[in-house]
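All protein chains but one are shown at their positions in the complex.
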Amino acid sequence: MSPNIVALLPEYILTIVGVLIMLAEPLLPPGASRKPLGWLAILGTLGAGFASWYQLHLGTITAFSNSIQIDAFSVFFHLLISAIVLVTLLISLDYFEGNASHSGEYFALVIFSAVGMMLMTCATELLVIFVGLEISSIATYIMCGFRKGSAAGSEASIKYFLLGSFATAFFLYGIALAFGATGSTSIAAIAQGLATTTTPRMAFLALAMILIGLGFKVSAAPFHVWTPDVYQGAPSPVVGYMSTAPKAAAFAVLLRITFSAFGPMEHRWAVLLWILAALSMTVGNLGALLQRDVKRMLAYSSIAHAGYILVAFTALRGDGIAAACFYTASYAAMQIGAFAVITQVTGYNEQIRTTDDYTGLGLRRPILAAFLALFLISLIGIPFTGGFFGKFYVFSAAIHANHVWLAVIGLLNSGVACFYYLRLLVALYSRPVTETAQPTEGRSLSVPAGVGLTLAAAATLVLGILPGHFLNLAQRASASTQTAPAPTAAAPVVISQQ
Amino acid sequence: MSPQTSMIPACYLWLIPLLPFVGFLINGTLGRKLPRAAVTAVALFFTAIPAGIVAWLWSVMTAANAPEAIHAVSRPWIAISGFQVNFAFTVDHLTLIMLSVITGVGFLIHLYSAGYMAHEEGYWRFFAYLNLFMFFMSVLVLSSSFLLLFVGWEGVGLASYLLIGFYFKKDSAANAGKKAFIVNRIGDFGFLLAMFLIVAHFGNLNFTDVFASISQHPEWHGGFLTAIALLLVVGATGKSAQIPLYIWLPDAMEGPTPVSALIHAATMVTAGIYMVARCHTLFDRSPYALAVVAIIGAATAIVAASIGMVQHDIKRVLAYSTVSQLGYMFLACGVGAYAAGIFHLLTHAFFKALLFLAAGSVIHALSGEQDMRNMGGLRKRIPITFWTMTSGVFAIAGIWPFAGFFSKDAILYQTFISDNPIGKLLWLVGVVTAGMTSFYMFRLWFKTFFGEERFVEAQHDVHGHDTHASHDSHSHGVHESPWVMLLPLVILGILSLVGGWWHVAFGKFLNPVFGTAPEATTAASHGLELTLVAISLLVVAIGFFFAWLFYYKKPGTAGALALKVKPLYSLVENKFWVDEIYGFFVTGLLMFTRTVLAWLVEAGIVNGSGALAGVTTRGLSIVTRRVQSGNIRSYAGWLALGAAAVLVVMIFGRSLWVH
Amino acid sequence: MQLALFIIFGALAVAGALNLLLQRHPINSALSLVVVMMSLAVLYWSLGAEFLAAAQVIVYSGAIMVLFVFVIMLLNAGEEERTHGSRAAYIVGIPGAAVIFCLLSFVFLSEQKALGLASLGGHLNNGLNNIAEISQVLFTKQLLPFEVTSILILVAILGAVVLARKEEQ
Amino acid sequence: MAAQVPTAYYLVLAAILFSIGVGSFLIKRNIITIFMSIELMLNAVNLTFVAFAHQWHQISGQIFVFFVMVVAAAEAAVGLAIIIAIFRTRQTLNVDQIDLMKL
Partner (left out) sequence: MNIDHSILTILILVPLAGAILLALLPDKGKLMQWGALAVTLITFLLTLHLPFHYDYGASSGTFQFATDVPWIASPAIRYHLGVDGLSMWLVVLTGILAPLGVLVSWRAIETRKKTFYVLFLLQQVAMIGVFVSLDLFLYYGFWELSLIPMTLLIATFGRTENRRRAAIKFFLYAFIPSAILLVGILWLYARTGTFDLPRLTQLAAAHSISGNSSALWLCSLAFLVAFAVKVPVFPLHGWLSDAVSEAPTAAVMVLAGKLGLYSILRFSFSIFPEQSHRIAPLMLALGAIGIVYGALLALVQKDLKRLAAYATLSALAFIILGIFSFTISGLDGGIFHILSESLSGAAFFMLLGILYERYGTYDMREYGGLAAKLPWMVTLFVITTLSLVGLPMLNGFVGEFLILSGSMQAVFAHHMVWTVLATTGVILSASYMLWMIQRVFYGDLGIKPENIKGWDLDAREHLAMWPLVILFLIMGVASPIWLRAIDAAGTRIAATQSSSVQPQAQITTASASTEAK
C-alpha cells in the first residue's frame, strides 16, 4: 500500500464513518432512535483504533511530502484519542435519547473532531496542524452548544467560540512569525532554520505566540479563564470529551513544537513553562477549593492537571516527553471517567450540580458512587491509581532536572487539591443533609455506559498497578520524536551521583 | 551463687508470694459465685501456708552454718543488650524479719477480717484484694533487685488503692484511694529516677552488684550517690507517709479497719524504712542524705504526734500515731541505726496492728461509731478488747516492759550518741514526741474505756464506715466481738508485751546485713543509756499524767485549755492546714497550667496554625475566583495580559532562567 | 510607488480598523472592516500576491462580510449600548494589548535590517506567474491540507445546520 | 523602480491592525462586532504572512493565507450560527449580559 494510505488509515476510516453517519441521519425517521448511528460510530472508532495499533508495528512512515509522520509518538496519541472517543460514544449513546432530535450529527461531529485531532498529532507541517486544530475546535464549539434549550449551553458555546478564535489568531500569528523567522512552516525545516536564522527575536515571538494559542487549548493559566464557564455549561459527555481529547492533541502538538521544532531554544521556553506550570497548578487548585458545582470544580481541577503535565516540559527531553505522554493518558482516563459518572448521575437535564446534591450517592447508586470514588482517588493521586503514577513520573522527571522547588509547589498543590476532591468523596458516602433536596436523577446505568465506565476504571487501575508496559509505549513515543542526536530517552531517569 | 545456698528452700521462696496470688485469682474470678465460707477458706489457706514456709525458713536460717542469704533466680524478666533484670529472690535476715511480720501479722489480720467483714457485700472482693496485697508485699521484701522491689512497691500501692476505695460508692472513700495512689506515685517518681540513675551509672539493678561496686570504689562519696539516695528518700517518704507526703495516710482510714491495721500500720507503710535499710550501703556513703532522712523522720514524728493529740476520730488518732512512729523509724535510719529502726518496725507492727484491730473491735461493738466523743466507759462492756487494747497502748507509749519501750529507747539512744551534728536536738525532739505519744494514746484510752458512756445504744443499725451494708447481728446494742476477731487481738496483745524482750539478740541477728558498727558503742556507755531511759520514762509519765488529768480526773479542762489557746489549737486541729496548702498550690497550679495550655497552646498554636493556613488558602482561592467574572471581555482582557506577559518573559526572560 | 501604496493603503487600513473600533452601530463597523480588507487586498497585490488580492476581495469582503451584514440584518442589531460589565477589560486588557503591540513593533524594527526590503510585484522563484505557482504547490506539496479542508467545511456545514435548526419540542 | 519599503513596515502595520483587533475585542459590546475584530486580527496575520512570503520568496506563505481565508469562512458560518442560537435564548447580543456562569 502506498504510504499515503497506510499513514492516514485511521483518519480515513473515521472520515468515511462520519460521512456515512451524515448521510444516514436524514434517512432515519425524525422520531426514531439514533442509536444505530452511535453504534456505527463506535465501530468506526474501533476500526481506527485497530488501524493505529497496526501502524504501531510499521516504524516511522512519512507521507504527503513529509507533512505527515507516523511514529510511535503519533500512534500513541492516535490510540489515546480513539480510546477517548470510544468511551465518549459509549457513555453518550443514550444521552440524547428523547431529548435532542439530532444526536446523529453529534456522533458525526465527535468522529470528525477526532479526525482533526489525529491529524494534529501526526502532522509535521504547521499548516496541517492548523487545519486539524480548527476542525477539532469548530466541532467542539458546536458540541458545547448542543443542549440548545439551556441558556448555559449556548453561553458556554459562544464563550468558547469567541475566546477560542481569539486564541487561534495568536496561534496563527505565531506560525506566521515562525515562517518569517525560518522561511518554512514544517517542523523539521523550522528546527534547521532556527540554527541559521538572522532574526532570533522573531523566533522567540513566534514560539511565544504559539504557546499562547496552545496554552489556551490546554487551558493553562493564565489562558484558563474560559475553562470553568464552558465546562459548566456544556453537556457532561461533551465536557468529558473536550477536557481530554483536544487537550491530548494540543499537548502532542506542544511537545512536537517545543521539543522538536524549537528544541534548540529550550533554555528560552523552559523557564516560561516552569512559570506556566506553577501558575496553572496553583490557580486551578485554588479556584476549585471553594467550588460547590461539581462540573465547575472538575473544570478547575483540569486546569491544575494541565499544570502538572506542563511540569514535564521543564524536565530533560527524554523524561519529559515520556512523563507528559503518560500523565496525559492517565489524566484522560480518570477525567473522562469522572464525567462519565456525572453524565449518568445528572442525565440530560443536569439538575444535580452541587456537592450537596451528590451527598449520599453511595446509598442511592452504590455502583456509580464506587466508580466516581475511584476516579476521585486517582485524581487526588493516591497510589495504585493512574493519577499517582502520572504525578510520580512527572515530578521525578522534574526533580531529575533539578526543579525540586517546582516539584514542591506541585505536590503542595496536590495536597490542597485533595481537600476538594475529598469533600466530594466524603459527601458521596455520608448521609444526605436533607432528603428533600433530591432533584431528578439520570436514568439507570445502561449497558454501553457501564462498559464505558468499566473501560475508564480499568485503564485507571492498570495504569496504577502495572504501568510498566504502558510506560514503555510512552518511552518509545518519546524516543521516536528524537530528530537531532539528543540524549536517548531509554531510561527516563539516569543515575547521577554528585 | 554457690550450690550450697541454692538448696531446697530456694524453690520454696516462690511459693511465698505465689500462693496468695493464687488465692487472689480464685477469689477474684470465682469469688462472686462462691459461698462466704469457701472464700474465707481460700483466703486463709493461701496466707497460712506462706506463714508456715517463713517459720520453716527461720529454722533454716538460724541453724548452725546457715547461709547468710538464700537466693532464688529464675528466667529474665527484662533482657536487652547491656541490661538485664531477672525474677530473683533473696532471703537474708532482714527479709526474714519483714517476711515474718507480713505473713504472721497478715495471717492474723486475715483471720480477724473473717469475722469483721462477715456481713459485708463484696466480701470476696475484700479477700481477693487482701491476698493480692500479700502477694505484692512479699515480692517487695523478697526481691533482690531494685526493679523487682519496685514491682512490689507499686503493687502494694495498687492494693491499698483498691482496699481504701473498697466502699467505692462513698466519694470520700474513692477520693482517699485516689489520693493515696497519686501521692504514692509522687514517691515512685523519685524511686524511678533513682533507678534510672543507678542504671546509667552501674548498668545494673541487682542489690548485690550495685552495692558491691559501691564498696569496690571507696573513693565514691556524695555526688551521684547522694542524688540517688535523695531520690530514694523521696520514694520512701511517699510510701512511708513522711513529710511532705504523709497526707494520704490519715485519709486512708476510709478503708475497712483491718486494712488500716495490715497495710497502713504493720506492713506497707514500713516499706520505705525497709528500702532505706536495704540500701544502707548507699546511704552510708552520703551523710547528707542520711541527715535529710533523720530530719524528715524527727519532724514527721513530732508534727504527726501533735496533730494526733487533738483528733477525735479514733482511727485518725491511730493513723497520726502511725505516721509519728514511722518518723521514729526514719530517724533511726537517718542516724545509721538501721537495726534499731527495723526493730521498732517489728514491735510497731505488733502493737499498732493490735491497736487498730482493737479499735476495729470497738467500732464493731458500737456499730460503726468512730468518734471518741461518743464513746467512753466501754471497759466493762467489752473487756477482752479493753485488755488487749491496754497492752497495745502501754506498748506504744513505751512503758517498761512492753515492746515499744525497748525499740523506741534504742532509737533515742542511738540518736543521742550519733555523730550527727544535730543529733542531740533530734534526740530532744524524739523525747518530746514520746511524751506526746503517751499523752494522746492515754487520751484515747481514757476517752474510750473510762468515764460515763456517751454512746447511744444502737437499736437500729447505724450507718458508719464499716457497716455500709446494714447487718442484722448488730442491731442489738454494744457487744463483744466473735472469737475470730478476739483471737488475733489476744495473740498480738501478748506479742506487744513480750515482743521487745529479745532486743539484745536482735542487733546481732541483723549484723550480717548491717555490719557490726552499732554494737561497739552500745557496749561502751551503759550508764548514759540508763539516764536516757530514765528521762524518756519520765516524759512518758508526764504525758500519762496530763491525759489522766484532762480526760479522766476532770474532763472538760481540755476544752477550756483549747479555748485559751484558740489559734494554736485550731491550727493543730486543722492539721496545720497542710492539705489546704497543698490543695492550693499543687491543684491550683495544675489547674492553671492545664487551662492555659488548653486555651493558649492547643486552641491557639496547635489548631490555630492549621486554621490560619486554611484561612489563607481560602482567601487566595476567593481572589482567584474573582477573575472568573463570567464576562467574555474580561476574559479576553486576562488573555491579552497573559499573552503580553508571555511575550515579555520570552523576549527578556533570559535573566529569569534558573537552570 | 511601493512606498506610496504602502502609505496610502496602510493608513486607510488603520483608519478603517479604528473606525471599526469607534463606530457604535454594527453595520458601520462591518463596512469599515470591508474598507480594511480592500486596502489590504491592494497591499497584497503590491507584495506580488495577485491571487490572494483577488481572493481577499471575493472571499472576504465578498462572502464573509456579506454573511456578517446578513446576520446583523437578521437579528436587526441596533446601536450597542455602552454597558459596563467589565472593568478588567480596561484595567488589564488594554495595557496588555498595548504591550503586545509595543513588543511586536520593537522586535520588527530592531530586526529591520535582517528582514530586508520589499519591492513592487516581488519576484518569486521561477518566472511562473503567481496563480500557476500557487496552484502547483497546492495540489502537490500541500495536497493533504487542501483535502482536509473539505472535512473542515463539512463540520462547518454540520454545525450551522445543527445550531441554526430550531429545536422541535 | 521607486523607493522600496522595508518589510518591517508591513509587519508593523500588521501589528497595528492586530492590536486594534485585540483592542476592539476588549471594547466592543456587540458580539457580532467582537467577531469582526477577530476577523481583523486574522487579516493582520494574513498581511504578515504575505509580507514574509514576499521576503522569503516562498509561495507557501501565500498558500497559508489561502487556508486562513477558508478557515475564516468556516468559522464565520459556525460563529454566526452560534450567535443566532444565543440570540434565540437570550434576546440580546450584548456580551456584558451573557455572564450567567461565573466564579
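A, B, C and D are the chain letters, set down in written order, and residue numbers restart from 1 in every chain.
Just so it is clear, contacts are C-beta pairs under 8 Å (C-beta built on N, C-alpha and C of every residue); 3 or more make two chains touch, one makes a residue touch a chain.
These numbers come from a predicted model, not from an experiment.
Taking every chain of the complex into account, the chain not shown here touches A, B. Among B:A118, B:L147, B:I399 or B:V484, only B:L147 touches the chain left out of the display. Touch with the chain that is not drawn comes from one residue among B:P35, B:G203 or B:G559, which is B:G203. Which of A:V6, A:I399 or A:L445 touches the hidden chain is settled by the complete complex: it is A:I399. In the full complex, subunit A makes contact with the omitted chain through residues 362-363, 377, 380, 382-384, 388, 392-393, 395-396, 399-400, 404, 407-408, 411-412, 414-416, 418-419, 422-423, 425-427, 429-430, 467-468, 471-472, 491-498. Listed here are the subunit B residues that touch the chain not shown: 32, 75-83, 87, 147, 150-151, 154-155, 158, 161, 165, 168-169, 171, 174-175, 177-178, 181-182, 185-186, 188-189, 192-193, 195-197, 199-204, 209, 213, 590, 593-595, 597-598, 601-602, 605-607, 609-610.
Here, only the chains that are shown with their structure count from here on.
Annotation: 102 Å between the Cα-based centres of subunit B and subunit C. Centre to centre, using the average C-alpha position, subunit A and subunit C are separated by 31 Å. Centroids built from CA atoms put subunit D at 97 Å from subunit B.
Within subunit A, contacts with two or more other chains are made by residues 127, 131, 134, 138, 141-142, 145, 148, 158-159, 162, 166, 180, 201, 204-205, 228-229. Looking at subunit C, one finds that residues 85-86, 89-90, 93-94, 96-97, 100, 103-104, 107-108, 111, 115, 141-142, 145, 149, 152, 155-156, 159, 163 touch two or more other chains. Of all the residues in subunit A, the ones that touch subunit D in their complex are 127, 130-131, 134, 138, 141-142, 145, 148, 150-152, 154-159, 161-162, 165-166, 169, 172-173, 175-177, 179-180, 183-185, 228-229, 232-233, 296. Of all residues in subunit B, those touching subunit C in their complex are 627, 629, 631, 633-634, 636-638, 640-644, 647-648, 651. Only residues 22, 25-27, 29, 34, 95-96, 98-103 of subunit D touch subunit B when the two sit together in their complex.
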